[in-house]
Structure formats: C-alpha cells, structure tokens
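Left out: one protein chain. Kept in place: all the others.
Let's look at chain A:
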Amino acid sequence: MSQQPMTMPEGLGGVTADWSADKQAFPVPWGKAMMWIFLLSDTFIFSCFLTGYMNVRMSTTVPWPNPSEVFALTVAGKSIPLLLIAIMTMVLITSSGTMAMAVNFGYRRDRKRTAMLMFATAALGLTFVGMQAFEWTKLIMEGVRPWGNPFGAAQFGSAFFMITGFHGLHVSGGVIYLTVVAIRVLNGFYDRKGTYETVEVAGLYWHFVDLVWVFIFAFFYLW
C-alpha cells in the first residue's frame, strides 16, 4: 500500500488518477473489490431472471395469477394478502441491520458482539429460508408446478420457483458463509490476521441478498 492519501485527487480527476497508471485501481482490500465485482455479476444473473419473468408475463395471453391472492394467508378466518411475504421481508431487513452492526463491532475489535450479531444474522437468514420452504410447500400442495398451475398463466410457476429458488439458495449459502466467518471471529482468527475486513466483505454479500429481495418483492409479489 503506497498510496499517499493526502495527495489523492477527488472527483472525476480522482477517477482518472485511480484508473490510469499501472497500479492498484481500487484503494480497498482486494477481498472487498472482488466481492463487489462478484456482486456485480450476480446483479446481472438476477436481472436476467427478472427480465425473463417480465417477458413471459407480458407475452402470455392467459391472465397472470394475482400474487396478492395466491400468497395470502388465512389468519383467524380472515384472508390477509401477502402476509408471509411481508414477514419475510421484515426478517431479512432485520438481518441486514444486525449484519451492519456486526461489521461495526468487528472494526472495534469487539469479538464477542461481532460474533453474536453475525450468529443472529445467520439465524434470521435460516428463519427466512424456513418460511420460504413453507411457502413452496403450500404452493406445491395447491398444485403450482413449473409447467402449470390452477390460478392462471402457466409461466407463473417457473418464474416463481426459479427466482425465489435462486434467491433462497443465496440466502442458504450466506448463512453458511456467515457462520464460518463468525466462528473465526470468535476464535480470534482475524485478530491474528490483523484485520476484520472479512467481516465487512461477508456483510456486503449479505446486504446484497437483502437488496435482491427488495427487487423480487416489488416486481414479483407486488406487481
């Protein structure tokens, strides 16, 4: 690291300076830069799914099932639209909040709090996946399949299983990732390494999972 922060230009001049010479382009830990680039590629994957969903929804001549009704839950004899999805959204946002604080405590070298907040994040992630499994089971029992369903356009099932399945896989992977990092936090691995940036990098991944859900929630469930 030979940057001279005092002389690094800001603004557009800073962009040119950062990109021009034969040197490290991004003055951040390499793990963080690579995570950002990975997340960028993941953005394209999820966008392709959502764009594909848009395309099949626009092109079908059969009415699209009303998500508000399909994902309703009956509580005490009253049908509440999208109830489970709303709870899942809150759970994921809460997990993002605990993760943000874990990163903060990590940089303060507070091992215990960092690990506890990360375990809490992972637990909330597991809760989310559990509720998703419940949602899938319910829809499958009601006859929703990737090739058809009783409520309307056949493409509904394939779009639903593909998009939420891929997202759920990301959440599951994130839970494992966070658990591994949290255990390493607890046993002092990052104290020996001398930096807690891994916690922030894991946090980036987790926030991205939450970010993708924001778009799925808007385009798939609310549209």
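The working rule: a contact is a pair of C-beta atoms (placed from the backbone, for glycine too) under 8 Å apart; a residue touches a chain by one contact, two chains touch by 3 or more; residues count from 1.
The rule is simple: contacts and distances are computed from a predicted model.
Engineer: Assign the chain not included in the display its UniProt protein name, restricting the answer to "Lactate utilization protein B", "ABC transporter permease", "Cytochrome c oxidase subunit IV" or "Iron-regulated membrane protein".
Structural biologist: From the choices "Lactate utilization protein B", "ABC transporter permease", "Cytochrome c oxidase subunit IV" or "Iron-regulated membrane protein", the unshown chain carries the UniProt name "Cytochrome c oxidase subunit IV".
Engineer: Can you tell me which of A:I93, A:I140 or A:I176 touches the chain that was removed from the display?
Structural biologist: In the full complex, the listed residue that touches the missing chain is A:I93.
Engineer: Applying the definition given at the start, please give the residues of chain A touching the unseen chain.
Structural biologist: 1, 3, 5-6, 8, 10-12, 14-15, 18-19, 25-29, 32-33, 36-37, 39-40, 43-44, 47-48, 51-52, 54-63, 65-66, 68-70, 72-74, 79, 81-82, 86, 89-90, 93-94, 96-97, 99-101, 103-104, 107-109, 138, 142, 150-152, 194-197, 200, 203-204, 207-208, 210-211, 214-215, 217-218, 221-223
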